[in-house]
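With one protein chain withheld, the remaining protein chains of the complex are depicted in position.
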Amino acid sequence: MENTAKSMNQPEYQSSLSPEIEDKGYVVRMIGISKSFPGTKALKSVNFDLKRGEVHVLVGENGAGKSTLIKVLSGVYQPDAGEIYINERKLTIKNPHTARSEGVYTAYQELSLVPQMTVLENFFLGAELQRGLMLDKQRMRKLAQSAIDTVGLPIDLDSYIAQISPAHRQMVEIARHFIQKIRVLILDEPTSALTSEEVRKLFGVIKNLKEDGVGIIYISHRLDEVKQVGDRASILRDGENVATIGIEKATEDYLIELMTGRKVETIFPTVASKPGNVLLEVEELSTEEGLKNVCFQLHAGEILGFGGLIGSGKENIGRGLFGLEKITTGNIKLGGKLLHKIDPSHMTKEGIVYIPSDRHTEGLLSLMTVRENITTPSLGVFERYRVLQKGYERHRAEELTHRLDVRTPSIETIVAKLSGGNQQKVVVARSLVKDTKVFIFHELTRGIDIGTKIEIYKFVQELAKQGAGIIYISSELAELLNLTHRVIVTRDSRIADVFDTPNINEEILLRSYFGWKVEEKMSN
Amino acid sequence: MVTNSIPNRQRLIELWKVVFIRVGALPFILVGILVIFGVWNPAFLSSGNMFMVSRSATYLIVVTLGQMLALLSGGLDLSVGGSITLISVVSAMVMVALKAYPGVDVFVGVLTGIGVGALVGATNGYLIAYRRIAPFIATFAMGSIANGVCLIITGGGLPIFGVPGSFVGTLGRGEVLGVSVPIIVTILLVGVMYFILSWTRFGRYIYALGGSREAAHVMGIPIRRYTFLTYVIVGILVGLAGVMLLARTGAGEVTLGLEMPLLSIAAAVLGGVSLFGGEGKLYGAVLGAVAIILLRVGMDMARIGSFVQMAAVGVVLIMVVVIDRYRRQMV
Partner (left out) sequence: MVKSLTPNPQKLIELGKAVLIRAGVLPFILVAILVIFGVWNPVFLSSANMFMVSRSATYLIVLTLAQMLALLSAGLDLSLGAAIALISVVSAMVMVALQAYPGVDVFVGVLAGIGVGALVGATNGFIIAFFQVSPFLVTLGMSYIALALSLTLSRGVPIWGLPGSFVDTLGTGTVLGVAVPVIVTILLVGVMYFILSWTRFGHNIYALGGNPEAAIRAGISFRRYTFLTYMTVGILVGLAGVMLTARVGYGEPTLGLPMPLLSIAAAVLGGVSLLGGEGKLYGAILGAAAITLLRNGMDVVGISSIVQMVIVGVVLVIALALEEYRRRLR
């Protein structure tokens, strides 16, 4: 495998492990950390260290233990066994305050900001500086301003969090730690809401932090970033640190292999279906959220992948198509017929189904049983003279539960009790009650263990073979490269490129995501 | 060797916990009420008393059925008090006005009453579903408005007398086969509600709306339409309750509905209906209403002053809410 990091070399990023770092010593050492919760062993004797001035990337599937590990380091959890050394001093980190006083700061994915307060107020949340009984606003303002300037955030300290863009909010979440003396900065998926320009800026800030000797733990799935900014990578799987490697060795396939314990070839089924007639035509679709003039066609039996950086618009396409975002212009035609009303009820009636990325808030009826989750959107099927035929309903739910191999004690179990993978299967199952023509999958396999993922991939192929059209929105390159017929890349809320999957590789896709010159590997 | 003597108390506690989680605090409270007041005044447990209790309970049960619907959908209805008074007054006025046409007067009067209830419900529904106003504010305001309108049309609170005897005779005190008419009506309504909640699409959608609004939306359930309909049905139920109350008291009065919002919410929550929506069983709500009435009657029989009773209801409400919280935590 060629060193893709070098081939994407842009002058402002240096990703190799420089000799200066080698000498600087460890700011964090975690030895033999174990942590269990009722029912699971989240961490099994994990060793992890962080050198001063280094960016150490943490990768792993959901549930592998990444967030548990950083929560142990930041004092949210106490380990059952093991030792932690900060700057070679052995410590017990009893709570988040202790961690912070040792210079360990965490920027979380779910933002810890209060939307109704200003940027300045959020900076000092719970820890305002006082002069006697009064708040020392002058001092706070000065410190906050310098933090903002360091990061290069073009916002006003007095603007409300609710008013600034999600990207800027993410930056505030990170920047607010800069008013403190940081030894260790933990970033959990920091770029989820940033545009490529902002990602560049963030990486610049990280470089500065590195020069100051700050150690950075960077959690991410995104290979492109990881290669840009990381020095080393540790891969967690099932609570164990499977390997710590230099970033040059971290290719997507190798990482997947380490993360899942399987070779890439065994994870994805072969693409079996052949795309047929045009099923769905989207013309000049624009939404209030910013999508501009999106046009594409989906064929029956086709799996059409959508990729791009977060914020590039791929998420909005799925939602816009389904009517979850306000459409300003554009037409959608299903099988040649123009669809007039675009909202979830009508789209469902037409046989178009949307499986959202966030199953907890948008996917599942968490208080209801498996059976109810499967049948509720399609109750019309089970009605006779307006009365529900419960026997038939039960039968169908059982059938689908078996077909998808949902592991549950019974169909009357409350879905909240199932594991993530099985919950997702329930969500998928409900789109199978009626004949569905178009499936819109948005991050279908997020937060699911590898075993279930494999089952789901097989299932998606089956659906395509049966003639359904599938829109597959994903932030995992491997899925897009191995599961689809074509891939559409979005950038800046528009469609940037359309590729035939056999003709592309990781590098081409990533270049397209960032908008660098794209060369096709093979011309056709 | 290993005996089970120590775990005995442990097991009792475990058993109690399981029962508590499954059926809620209600059975315990019911038993508690029966025991306390039964001991205080044995006449409490007499069949004559129980008969009276069941008849008094009907109105609260019907209103609680409506309140339960509102709660299930993730909201609540504070207008039930003002609404009931308005309904009874308007209904009475119509019946008095049409005195000259016996039979018709009752019929139109009842229809008008239910219609007013539905109208209030529809307004609530419109404000909540289409204007996205918080349910408690919208219904609170509507209740005040209904109450105010009622005071206006009665010229400041004067009761409306002259309700036809036939009306009071049948709907109020009448009996069919020895069973009091209000009880029959209530049983029918409970049956209808059961059917709606368990056997129709509407019922399922309400539970979905209340439990996980976003997910329901993504699934294609027309949220606004069903929220609106919910409040309309609540309004119809309140209309029926108002008409039945009018038959009971024989006069359109302004004070009839004062405590209804509070009591119906307490009854529903006591019966296991969650304040957050999406959870709750019908029999629980019914039993909850019965428990509240038992409490009231018990306090009356124990000669507890009306002010203290008011305080007691307040205390019960707070207790119920706290207990519900613990129950949810335990699951």
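For clarity, chains are labelled A and B in written order, and residue numbers in each chain start from 1.
Just so it is clear, a contact is a pair of C-beta atoms (placed from the backbone, for glycine too) under 8 Å apart; a residue touches a chain by one contact, two chains touch by 3 or more.
Remember, it's a predicted structure, so these values are computed and weren't measured experimentally.
Within the full complex, the residue among A:128, A:197 or A:500 touching the omitted chain is A:128. From the set B:50, B:104, B:158 or B:311, the residue in touch with the chain omitted from the display is B:311, counting the whole complex. Where chain B meets the omitted chain, the residues involved are 127, 131-134, 136-138, 140-142, 144-145, 147-149, 151-152, 156, 262, 265, 269, 275, 305, 307-311, 313-318, 321-322, 324-326. Residues 96-97, 110-117, 121, 125-128, 130, 133-135, 137 are the ones on chain A that touch the missing chain.
Simple rule for what comes next: only the chains that are shown with their structure count from here on.
Chain A and chain B, compared by their mean Cα positions, are separated by 46 Å. The touching residues of chain B, when paired with chain A in their complex, are 198-201, 204-205, 207-208, 211-212, 214-222, 278-279. Across the complex, chain A meets chain B through its residues 322, 324, 344-349, 354, 356, 361-368, 372, 376-377, 379-380, 383, 386-388, 390, 430.
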